[in-house]
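Omission of a single protein chain aside, the complex is shown with its protein chains in their original locations.
Should a chain be cited, it is by its letter among A and B, assigned in written order, with residues numbered from 1 in that chain.
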Amino acid sequence: MKMQRRTFVASLAALPLAAPALARGAGPRVTVVGAGYGGASFIRTLRRLAPEVEITVIEQTPRFHSCPFSNGVIGGLWDGDRISFEYDGLASTGTRWASGAAVGFDPATREVTLEGGEVVTGDYVLLSPGISLNFAAIDGYSPEAAEAMPHAWQAGSQTGLLRRQLVEMEDGGTVVVAIPRPPFRCPPGPYERISLIAHYLKAAKPASKIIVLDAQDGFSKQGLFEECWAALYPGLIERIPGAESGEVEAVDPATMRVSTAFDDITADVANVIPPQRAGALALDAGLDGGIGWCPVDPVSFESTLAPGVFIIGDAAIMGEMPKSGFSAAQQGSACAAALAARIAGDDPAPRKLINTCYSLAAPDWGFSVADVYAQTADGIAAIRPGGGTTPLGADADTHAAEARYANSWFDTLTSQLWG
Amino acid sequence: MFNTRIRVPETAAAGEAVEIRAMIMHPMDNGFTYSTQGTLIPVNIITDFTCRYLGEVVVQVRLEPGISANPIFTFSLRATESGPVEFEWIDQNGDVTTASADLTVT
Partner (left out) sequence: MSGHHRLAIATLAVALGPLSALAGPGDADGAALAVACFSCHGPEGRGGGEIPALAGRDAGEIARQLSGYADGSIPGTIMPRLAPSYTGAEVTALADWFAEVAP
């Protein structure tokens, strides 16, 4: 019923909007690079608030693969179809869909060059390019090495590869998960992954173990994860924190060796998550100012280095807001509202933004961090008191409810963005 | 006492050179950094590291400010006979941290 209504609304919207989109010069031209959580949310909201705007979308992947809920694929809770979405629904909202990946961006002219040589120009540009992986930070690691030692930190074929390796591993094997220094996409994500791999191994390969080589000392929702690990996966997970030399410095895909300054561990499956920076397009254009992540105005998300260029999601410095799909979608809506105000000649109004990051430590064991953030001229800050994580020692009903809410959240948001 | 990690092979052939690793979890504050409150963090370092094999000193190091936090020493040791490999760290206040492992020579 709900799907039908949405499909109907979408096709209705496509009819009147298709005409002005074809007539060039009808409204300001906005180029959107990246149709993930941030970009898709921006497109949907801008369409609603400023229907006269011409939107051109540049997206390098043929289908969207969601990082949220990809750990469920790796742990075998559901298959890859659940995190894979067509862009058709989004494309049919009266947007022009450029073909091919963006390979260059000139912040001064706001021209985006596509791999086929086409140049897309716009009055405003929204960059939601996500992350790039800094392979060079780990000796011996590379995109080729990631075919043997997957990072699976950009969902898609890497997600399936890591899942297959776990399925093919013999019982009694050693799974190494390497976690980089922050900041990285999805702070609790590596620990959710460890939990769901443990869930799979406990049932299917109980003699196996997970060794976590962690550049961090403490981590997101640490108490909640460790509470669950002690209850459900005792003895299965061994973690070496940063202070005990947990940071991975080198890998050798030929021998499957993962090395820190202190340890050399031979893995049967090695999930090596490298350090991260803003998406390559933003980095190459210098929009990170040399610091790896892009500074933006906290209310409009306009780059502080390039007027008319807006940057949202994982690539941007968003104050206290974490790098999450939930946050990116909120920033996409707020950025679209700010741009619509700009086009109308108004100043953008600061908003309250929400982030709720669910983690599943088992199919029916969920918990979360939930905060409301205020946009101010000084930055984006969590509002206190209020906010925070699921309390420690919560009962099974609470964890089960949070797991159900996590599933609902994922299905609800993804159907709004790509449905 | 600070936490330490040491890596000594359980066994080695007589005459074999084995790799030894020893690490101590210590901030090694160099006296030039400030706390988040803006106060200077005073010098606080490990000053001496010693490794003994069969009771004899085989490695001795004097540490200065500027050595990184959680320092690790990696070195080769020629195995001659079975016995203890002992490690000792001394901080600037004279407090001693020790660790040891037995090496069996076959």
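Note that a contact is a pair of C-beta atoms (placed from the backbone, for glycine too) under 8 Å apart; a residue touches a chain by one contact, two chains touch by 3 or more.
As the structure is a prediction and not an experimental result, all values here were calculated from the model.
Colleague: Give the labels of the shown chains that the missing chain contacts, considering the complete complex.
Modeller: A
Colleague: Could you tell which one of A:T174, A:S333 or A:S359 touches the chain left off the display?
Modeller: A:S333
Colleague: One chain isn't shown here. Among A:S99, A:T121 or A:S408, which residue touches it?
Modeller: Missing-chain contact among the listed residues: A:S408.
Colleague: For chain A, which residues reach the chain that was dropped from this view?
Modeller: Interface with the chain not displayed, on the chain A side: 2, 6, 45, 326, 329-330, 333-334, 337, 345-347, 349-354, 356, 368, 370-372, 383, 385-388, 390, 398, 401-402, 404-405, 407-409, 411-413, 416.
Here, only the chains that are shown with their structure count from here on.
Colleague: Which whole number of Å gives the spacing of the CA centres of chain A and chain B?
Modeller: 41
Colleague: For the complex, give me every residue of chain A touching chain B.
Modeller: My answer: residues 243-245, 261-263.
Colleague: Which of the residues in chain B end up touching chain A in this complex?
Modeller: Where chain B meets chain A, its residues are 3, 5, 7, 21, 23, 25, 69-70, 72.
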